[in-house]
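Note that one protein chain is taken out, while the other chains of the complex remain in position.
What follows is subunit A.
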Amino acid sequence: MSVSKTVVINCAGVGSRLGLGITKALIEIEGKPLIAWQLEMLEEVNDIRVVVGYQADQVIEQVLKIRKNVTFVFNHDFLTTGTAASLSLGARYAQGMVISLDGDLLVHPEDFHTFLRYPYESIGYCIPSTEDPVLVNVVQNGSEEFISHFSREHGNYEWSGLVQMDATKLSMTSGHVYQLLEQYIPIKAIPVRCQEIDTPSDYDAAIVWVQNNLIAINSR
């Protein structure tokens, strides 16, 4: 079954905190570049937009080896703009729901599919694991959970970076994506198992995470 939503993968950044000199989409994890693991999870999505900036030609080349039906969106100002600008460029001209997936995020495919199937605006949260997290407060309302605020200091969970919003709401030229989302809270919260890669220790953790969560699934 194919999905008509748009998925924006933000791969424009330099990835300087990781310090490898290559953009994070291209780092190898268990024999495959990170973007390949993401695209594998997105097989049923028709409209994928990959936002490219740093090493754009290499990211494009790598993606095209895996699938041709992708729209690349250039963030030529990747050195001076943040993730919100990249997402805004990626979501521009899309119709309906857009899911934003950071180029440095590995999500458990089962959880991603739950997220993809959910028809309304939503945010993916996870157990805090990174060194510099954006925290969220998840509150229960009846049988449903909602994000009540974002914060750098307080919160019971970490924001995964995963978000689903109507395309028209994702217009912002500076700052972080969570700052863009603050105006729309409360937003439905969905738990996801994931691994973000910001630092060298995240990278080590990601290798183990892939072995346990992705390779284990594939060999089932």
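In this text, a contact is a pair of C-beta atoms (placed from the backbone, for glycine too) under 8 Å apart; a residue touches a chain by one contact, two chains touch by 3 or more; residues count from 1.
Assume contacts and distances are computed from a predicted model.
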Legend entry - Protein name (UniProt record) of the chain left out of view, among "RNA polymerase sigma factor (Sigma-70 family)", "phosphoserine phosphatase", "Aspartyl/glutamyl-tRNA(Asn/Gln) amidotransferase subunit B" or "ABC transporter permease": "phosphoserine phosphatase"
Legend entry - Sole contact to the chain not displayed, among A:64, A:79 or A:127: A:64
Inset, instruction - Pick out the residues on subunit A that sit against the missing chain. - result: 46-47, 56-57, 60, 64, 68-74, 89, 93-95
